[in-house]
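Right, subunit A next:
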Amino acid sequence: MSGSATVGPLDADVWVEGLSRSFNGVAAVRDVSFAVGAGEIHALCGHNGAGKSTVVKLLSGQLAPDAGRIVLRGEAVDFRSRQAAQRSGVALVDQELSVIPALTVLENMLLGDIHVPFVNRRRWAAADCRRILDDMGLGHISPDQPLSALSIGERQLVEIAKALSQKARLVILDEPTATLSDVETEHVFSAIRRVAGLGCSVIFVSHRLSEVLALCDTVTVLRDGRSVATTPARDLTVDELIVQMLGAAPRRLTATRAWDPAHAPALRIEHLHVPGRLSDFTLTASAGRVYALAGQLGSGASDVLRALAGLHPKATGVVELHGRPLPFRDPVRVARAGLAFVSNDRKSEGLFLGTSVARNLVATRLPRLARAGVVQSRLERRTALALAEQSGLPEGRLDDDVLALSGGNQQKVFVGRCLGGGDVWALLLDEPTRGVDVGGRAEIHRLLREAADHGLVVIFASTELDELLELGDVIVTMRDGRVVNRYEGAVDEALLMRDMTHGVDAP
Partner candidate 1 sequence: GGNTAGPPAPSGGSTSLEGKTLALVGYGSANPWGAYFNKVFGEQLASTGIKINDMTTMDPGTQIQKFNQAVAQKPDLIVLAILDTQAMAVPIQKAKAAGVPVLVFDGPTDPSVANEVMSVLSDNEKLGEFAAQNIIEGLQAQGRTSGKIIVLTGTKSMLVTQDRMKGFAKVLATAPQYQVVEERDANWDPKLSGEIAQQLLAKYGRDGVQAAYGMADYMALPIIQAAKQAGIPVGGKDGLIVTGSNCFKAGIDSIKAGELYGTATEDPGTIAKQTADYVVRYLTGKNPPQSEIVQEERVTAATVDRFAEQCSHA
Partner candidate 2 sequence: MTSGRLSQPDRLLPAVSLVIVVAGFLCSPLVSGRPLESFDVYNALQGFAQLGLLALAIGLTMIAGEFDLSVVGTYALGGILAVEAGQSSPFLGVLVAVAAGAAIGAMQGGLIARLRIPSLPVTLATYIALLGLTYTMSGGLSTTYRNSDVTLWVDQTVADVFSPRSLLTLAAFLGAAVVLGFTKLGRELRAVGGDRRASRVAGVSVDRRLIGIFTVSGTLAALGGALLSYSYASANPDPGLQPLILAAVAALLGGVSLTGGRGAPLGLLAGTLSVALLAQIVAITALPDFSTQLLYACLLAVIVAIESPGLHQAVDRLRAGRAMTTRRWGSGVRTSGAAASAGQHPRRAAHPKEKEDDHDRGDDHRS
């Protein structure tokens, strides 16, 4: 376990050598090696399923490697549990939000930290917590607030703050910023730089490549479970990074085409209001166009979609679909009217993970596949096949559980479920490509574009500028629960950014 003469790169604080791990005979990580120096911020990049999170789990004691070793400060370690890793000074922000809503902010900060004594010392801890929250830009949050009272972004910040405050030797952050706005991300970056400055090694995983290059010193790229390159970040551009990840240059989307004015207004939203979250949202959307709601977390963009989907019982306003009022406080009636919603969380509010791909694809349209309440198996099969083909899913995997698919393919199942058939008139998508790699993202964008071409109204919300610009025919920027601006055509990243971060009442 320890002691044996271990030689690594001279200044390496963390040294990973020949790490491998398979699941049921399928290799997720093979022979991965890299080194992280003290105070270095080291990025792990790669497309979905490349093995990043598996490496993270191996390093943080959540999984044991099949082969290879991990050396921390010259000592080989063999973590049998998260606690063992924590005792060796490894702090973690998991890919999945891992704070406990049932506890207070302070309790969450203390949870699992090995430096926290067995017997509570509350006052001392509260003061510390206050300082850490302030550093993270969470001055408005009290340590005694239950975490359940915080937004998802704030919860994520608490988790990051917690990991960065644990006096660890190695902090690992797996997609920490996926749910954060740019302002919040800035707070996180400065905090990361601060701990790195104190000599702590940092491993950072993200799909936001420009942010990777801005923050990190070194980038290791994984492809199909192997480490293919380790390069200083200053020597890389985003495009070069993408080439490393994919092994080839990415396909660029063709420019959006002109709008065919033959398409009449289909979805009219007036004065949509959700107490405390969204005020007076008005939009008339036409079939055949893609509407992008641009806004950071908490801007209300996602609330527009949730309200339309019937998931905000307190929502008020007038919504009409094809001139008929939409009973938008009831998800069942919304779905029946032909609005399909893709939430931003495919795991807990999206797919039926333990169910086959085929059954997921037809989950929402069983009544239409049935005669007198009896599902017609052949029709069901045909529909599933058609949807799989339409959404670019491999036919061979139709009977696998969704759980066994990679994240990107899971997301395709989620989006694919809403396509085809004459029964859906509008697609509402919240972060349609969250956590999806470059290739998967292009596929999903193609699906949405095709859906619009087939005459559907497509409305999506996103926090990513690239995505907004690539996909949106009309971009509505939002901040603080209100619309800031509406763009058709001429707009650039800077404009969007300004609207999303400063809003109308900017100085």
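Annotations
Please note the rule applied: a contact is a pair of C-beta atoms (placed from the backbone, for glycine too) under 8 Å apart; a residue touches a chain by one contact, two chains touch by 3 or more; residues count from 1.
Keep in mind how these were chosen: all candidates are chains of the complex that A comes from, given by their letters.
All values reported here derive from a predicted model rather than from experimental measurement.
Going through 1 or 2, you find that the chain touching subunit A in this complex is 2. By the touch criterion given at the top, residues 62, 81-83, 86, 92, 94, 96-104, 107-108, 110-114, 116-120, 140, 144-146, 148-152, 270-271, 273, 275-280, 282, 297-298, 300, 303, 306, 311-318, 329-330, 348-349, 480-482 of subunit A touch candidate 2 in their complex.
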